[in-house]
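Handing you this structure, nothing more for now.
Omission of a single protein chain aside, the complex is shown with its protein chains in their original locations.
In order of appearance the chains are A and B, and numbering begins at 1 in each one.
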Amino acid sequence: MFPRNTWYVACTPDEIDAKPLGRQICGEHIVFYRAGDGQVAALEDFCPHRGAKLSLGSVCEGQLVCGYHGLVMGCDGKTVSMPGQRTAGFPKIRAFPVVERHGFIWVWPGDAALADPAAIHHLEWADSPDWAYGGGLYHLQADYRLMIDNLMDLTHETYVHASSIGQKEIDEAPVGTKVEGGQVVTSRFMENVMAPPFWRANLRGNHLPDDQPVDRWQVCRFTPPSHIMIEVGVALAGQGGYHAPAEQKVYSIVVDFITPETETSHWYFWGMARNFNVKDKALTAQIREGQAKVFAEDTAVLEAQQRNLSLHPGRRLLMLNIDAGGVQSRKLLDKMVAAEQAAASPVAQAA
Amino acid sequence: MFPRNTWYVACTPDEIDAKPLGRQICGEHIVFYRAGDGQVAALEDFCPHRGAKLSLGSVCEGQLVCGYHGLVMGCDGKTVSMPGQRTAGFPKIRAFPVVERHGFIWVWPGDAALADPAAIHHLEWADSPDWAYGGGLYHLQADYRLMIDNLMDLTHETYVHASSIGQKEIDEAPVGTKVEGGQVVTSRFMENVMAPPFWRANLRGNHLPDDQPVDRWQVCRFTPPSHIMIEVGVALAGQGGYHAPAEQKVYSIVVDFITPETETSHWYFWGMARNFNVKDKALTAQIREGQAKVFAEDTAVLEAQQRNLSLHPGRRLLMLNIDAGGVQSRKLLDKMVAAEQAAASPVAQAA
Partner (left out) sequence: MFPRNTWYVACTPDEIDAKPLGRQICGEHIVFYRAGDGQVAALEDFCPHRGAKLSLGSVCEGQLVCGYHGLVMGCDGKTVSMPGQRTAGFPKIRAFPVVERHGFIWVWPGDAALADPAAIHHLEWADSPDWAYGGGLYHLQADYRLMIDNLMDLTHETYVHASSIGQKEIDEAPVGTKVEGGQVVTSRFMENVMAPPFWRANLRGNHLPDDQPVDRWQVCRFTPPSHIMIEVGVALAGQGGYHAPAEQKVYSIVVDFITPETETSHWYFWGMARNFNVKDKALTAQIREGQAKVFAEDTAVLEAQQRNLSLHPGRRLLMLNIDAGGVQSRKLLDKMVAAEQAAASPVAQAA
């Protein structure tokens, strides 16, 4: 259950630096590579000659060369040449719309005719010198929507991440949920609390004291199909909280791109963008390492949850107030998928 | 093919000392934990909120707390509380009858209304200071009945355990089989033989000479659903064998609890209870280590046998005199399962 006519993060540029990358996205086996003009290309990972994996081949003078018999494949899915062969009649393979933007490679797994690069999620922090970013990638054996649920309800931090970002006050603060402008937003504000270890380290990272009460906030923004940006931070207590002046707070955006692989597995691109002390690369590495540990804690929980749900496919789950963010996000996804299906069968729609 | 309305060994107390234990028994995914009053609890391993595995949670002040969002679950499968939530309407999850007795945790995977703790297998040696016990647990990819066959016919010791407890005379001694009082009993008596290495070590462990002929016995007692207690021992030859005075023999009970996990896998709780030199903990450890090696030899044989049988599901096996113990044990199991099925569909029965 995932929309196809939409942009997903497929990989990061470094993953295709040295050689082609084979990755399954929304059920499609795709090879990604950097073509001659530096443009990224994405093709079906299937050589039209004998079915070899093109991702096992190499890029030679900007063209993808099959590693089995040397077929040279064009970015459009048409064979360019093959030693000793006339290739004009070779069947075309599928090419996927693909764009490199904001430090990520984005792919459109659905109908190529509908792909509009202007619709790619805008990331203001990605191209600004006022921000620093570090991140990573996890591969989870779980429906991507379980990760959406997870990130749209941070109550779990108290339990899953008790030793890093969790604290009892999250539980106690009411969560607000609203849907606006095609986004789902959940938010929590905690006033006058002690910062947990991860945030104490960040306070020190911005040369602020870590032993004083703070105001803490979490604002989770879901944008279809599965991009979640979470504004998180702490400010010295009483300085305005979320609106405190920059020198009194540490403020970051937790970046989450959740890309379905199959119905029960996904690629989780996680990271953190911050606008304090941005030139400190050691701090970037330290935050990244801390975040990697925190997010690894979710993987075991979600994969076990998936196994449980697969064992009991018909079982109804609860939808509490804390789940409203995930519930509303899934509603947007359901609408997208329904719209795609209606468009795909216009007769049925008309009848 | 296993009875459900019966008590199985689920785990040992040490397995739930530090944290909850998730274990599949008779197809049911169950979480076991020690509740506030020290009582053991067993619940469906499925949080009613979002399907998380409760076994990944923790026990806090004697209550099971889900590791995802902090739902507090009661021993009866009713939610006790959840931060910020009214939980009265939460669906109940299944609670399994569970009892700690004789050093084991026993679970009843079937109809809870029928569970009677008085029916738990009595283990005389377990609660007596005259006996010492050591044991372990193996997980086998094989129908639990293959292990019953294995233990009710010790002919295999000559071949599978040639270097430890096997000896040619086992093969040569006739086996007796009888069904009495709901038990199946197979037995073998060998007179005036040399003890194999495992038993020579035990003779020394009881300060007896290990280089003289002995009388050896094996009496295997199967009690449904899958408990096998094997009286084994050797006495200095001519002193009365099985009935020899305690100071002329070494006598033990091989303890086997065989708990189905799925149709083709099981948990094998093995151990040995002895009534000689019972305060010698080094001897207990030494026997346990020897037994672990011996019983590991069976696992490869049984798992390969299971793969063979799965490849040829319709193939008839032989039922020789040596197999009578397993055959009779399976008959008792067939009767139990038939009775359960008849009780479960009274209309069909009446018709």
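Everything that follows uses one rule, which is that contacts are C-beta pairs under 8 Å (C-beta built on N, C-alpha and C of every residue); 3 or more make two chains touch, one makes a residue touch a chain.
Note that the coordinates shown come from a computational prediction; the quantities given were computed from them, not determined experimentally.
From the set B:4, B:156, B:249 or B:330, the residue in touch with the chain omitted from the display is B:156, counting the whole complex. When the missing chain is restored to the complex, the residue among A:4, A:23 or A:49 that touches it is A:49.
Looking at chain A, the residues touching the absent chain are 29, 45-46, 48-53, 56-57, 65-70, 82-85, 90-91. Touching residues on chain B toward the chain that is not drawn are 149, 153, 155-156, 158-160, 171-172, 174, 300-301, 304-305, 307-309, 311-312, 315-318, 320-323.
Everything below uses one rule, namely that only the chains that are shown with their structure count from here on.
Look at where the CA atoms of chain A average out and do the same for chain B: the two points lie 48 Å apart.
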